[in-house]
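Here the structure is laid out as structure tokens; the discussion comes afterwards.
The complex is shown incomplete by one protein chain, all other protein chains being positioned as in the whole.
Each chain gets a letter, A, B and C, in the order it is written, and its residues are counted from 1.
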Amino acid sequence: MFLTDAPLDPRALVARVMRASDGAYVLFEGVVRNHHHGKAVTSIFYDAYRPMAEKELARIVRDVETEFPETAVAVQHRLGQLDVGESSIAIVAASPHRAEAFAACRALIDRIKETVPIWKKERGPDGEEWVGWQGRS
Amino acid sequence: MFLTDAPLDPRALVARVMRASDGAYVLFEGVVRNHHHGKAVTSIFYDAYRPMAEKELARIVRDVETEFPETAVAVQHRLGQLDVGESSIAIVAASPHRAEAFAACRALIDRIKETVPIWKKERGPDGEEWVGWQGRS
Amino acid sequence: MKVRLLFFAVLRDIAGADTRDLVLAEGTTARDVWQSLRDEHPLLHDYLQPPMTAINESYAAPDSVLRDGDELAFIPPVAGG
Partner (left out) sequence: MKVRLLFFAVLRDIAGADTRDLVLAEGTTARDVWQSLRDEHPLLHDYLQPPMTAINESYAAPDSVLRDGDELAFIPPVAGG
């Protein structure tokens, strides 16, 4: 299960992947910030096509672990309503060597943003908006 | 103070740097692993030229924050005797954008490994050895 | 044949529903379903091309022919992370 409605627990994620042979881990957290494209943001609502998002996340994790065979990774994505400062995603990559830990962690977040069916609606003083829909035609 | 004799507290480090405008942070931890160059390792003793190491760390933090002006960073390095699985260094980079958070975190650990006067003596079943001294002449 | 259409994010807001059960002629493609949605909802009028398309929880070409029992979803631009 990669998706959760509860606050993320990055320490548990780290503990899940670390092995005694690992010399480093890299933890990435995406956090709701108070602005986007110059507009104030007070909260974000995350929606997902849950079963498909789970499958896509599993596929991306498998791909990245195949490309970085010494590296173990884990991901959690939170859904629902998140306030500024709350984390929407946590990704851990643990490896004997730091270069691979950085590269695998970066590859995961970049790919997740490309294909996993998760959406966000930003809410602020000016109203609310599904990110990415405006201006597309 | 960048150096400590106590176990690291990465969550406190994250809390210290995160601002409401940050959309991401990257946390790197270096961890004592159970092997190095094919030899078993059971613990590592970290030694430092403390006042100079503090100055070098401050200089590197300043340099990286100048190169990544939107990014805030923090570093803690532990000294003394560490067992396998214990963290020797924690680095956090928080930024509005993930690319800068990854790049700043990576730049910090790479530079710290180059110039900060900290040394490690690896201990294992085959004895102990100052890392980097052998083979240099 | 019967196909279940799922709505997410902006499309759920526009359609005003989570799902819709469609009864379609054999040979209908995902693109055909998108065209009827466009005709129905003025907010979709400018979107000549369907967004990314998923059939049975996997991405699929918009010209895929649908089969009885399929679950079809149009995937608006994703924004996870």
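As a convention for this text, a contact is a pair of C-beta atoms (placed from the backbone, for glycine too) under 8 Å apart; a residue touches a chain by one contact, two chains touch by 3 or more.
What you are looking at is a predicted structure, and each value in this text was computed from that prediction instead of being measured.
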item	value
Omitted chain - touching chains that are shown	B
Contact with the hidden chain (one of B:Met18, B:Val41, B:Ala93 or B:Ile118)	B:Ile118
For subunit B, residues in touch with the removed chain	30, 46-49, 51-53, 55, 77, 88-89, 109, 112-121, 130-133, 136-137
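By our rule, only the chains that are shown with their structure count from here on.
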item	value
Set of chains adjacent to subunit A and to subunit C	none
Centroid comparison with subunit C (C-alpha atoms), farthest chain	B
Cα-centroid distance, subunit B relative to subunit C, in whole angstrom	50
